[in-house]
Each structure stands twice: as structure tokens, then as C-alpha cells.
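Quick notes on the structure that follows.
So, chain A:
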Amino acid sequence: MKKVIAFLCNWCSYAGADLAGVSRFQYPPITRTIRVPCSGRVNPLYLFKALYEGADAVWVSGCHPGDCHYQTGNYYARRRFAIFNALMDYVGFEKGRVFFSWISASEGKKFAETVKHIKEEVEKLPPRQKFLREND
Partner candidate 1 sequence: MRRIKKEAIEKKLKELAKDYRIFAPMNGDVKETGGEFEECFPRLSGKCAFLPPEEEILRYKDGKVEETPEDKPIILFGIKPCDARAISLIELAMRDEKFPDVYFLRKKEKGIIVSIACKEPGDTCFCTSFGHGPFSTQGSDALLVEKDDYYLVLGNEKFFKLFGEGEEAREEDKEYFEEAKKRAEEKIEKIPIDNLGEKLLSRIEDPVWEKISRKCLNCGACTFLCPTCYCFDIQDLERSWGVSRRRYWDSCMFSIYTKEASGHNPRPTHRERVRNRIMHKFSYYPYLYGEFGCTGCGRCVVYCPVNFDIREVLKILGGSG
Partner candidate 2 sequence: MKNPYLPVIVKVKRAYFESDDRSLKTIDVEKPEGFSFLPGQFCEISIFGRGEAPFGIASAPSEDFLRFTINKAGYVTTAIHWLEEGDEIGIRGPLGNYYPVELFEGKNVLIVSGGFAFTTLRSLLLYLLEERERYKNIILIYGARRPDLLLYREELFELEKREDLEIHLTVDTEFPGWTRHVGFVPQVLERVNPPAEDTYLVMCGPPAMIKFTLPVIEKLGFPPERVFTSLERRMKCGIGKCGRCNIGPYYVCRDGPVFSLDKLRSLPREY
């Protein structure tokens, strides 16, 4: 089973995940959730570290622009992730392993669909070889 490290912002996406659960929306158990106060709290170093340690994919989800509990957290995050994508793609790291989304507390359905979407994308890829910490 693939393993996706999910950084979910506490006020929106994490609540969205709760709603998905409460509403019994089915989604594959591929995510390992890390609850963060805001998508702006996610230091790109965490994404590098998650991939380095062998995650099949990383996913950061936060509030829609304008809904951020801290007003501007997701705006900062958006810039960081744009640069992260650009750099990883530039050096040739395979696409389909890094996901960003805005999911509000009321979008339980979208949360479940997004997880399904990520599973499909990650299933297409072979097991991780690039940028992997040695472990044996």
C-alpha cells in the first residue's frame, strides 16, 4: 500500500477530513496525516524530508485563499509551493508525487475525491528510486 504524507491545515482541510469521515465518504487509507495550524506552517524542508525518507507522495492542503484563519498563511504557502514544484521539476524529479490543494471545512466530498485522485496518480508511478535515503 502506497504511503502519502499529508499536511492538513487544522482549520479547513483537517476539518474537511473529519466531515468526510462523519459523512461516511469512502477513501483509500494511503494518507498519514500531520495536522498543522496552517498551510503556511509547512516548511518546504518537511516536504524534502518526507520524500528523502521514502514517502510515495507528499500532499499539503489548506484553506481557500481568503478563508485562512490567519488571513495570509495560505498566500505565503502558495508561493513556497510554486517554487518547490519549479525546482523539483527542473532537476527532473518525477511528477505526480507532490500535491497541493485547497479544501475547506465543508468540502468533505472534495477531500475524499482528492485522496482518490492522489492514489490514482501515485499508483501510475513505479516504486520510489530517486532521492531516497539509504536504509540497508
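Criterion applied: all candidates are chains of the complex that A comes from, given by their letters.
The rule is short, and it goes like this: contacts are C-beta pairs under 8 Å (C-beta built on N, C-alpha and C of every residue); 3 or more make two chains touch, one makes a residue touch a chain; residues count from 1.
Here the structure is a predicted model, which is why all the values come from computation and not from measurement.
Chain contacts in this complex place chain A in touch with candidate 1, from the set 1 or 2.
In the complex of the two chains, the chain A residues touching candidate 1 come out as 134-136.
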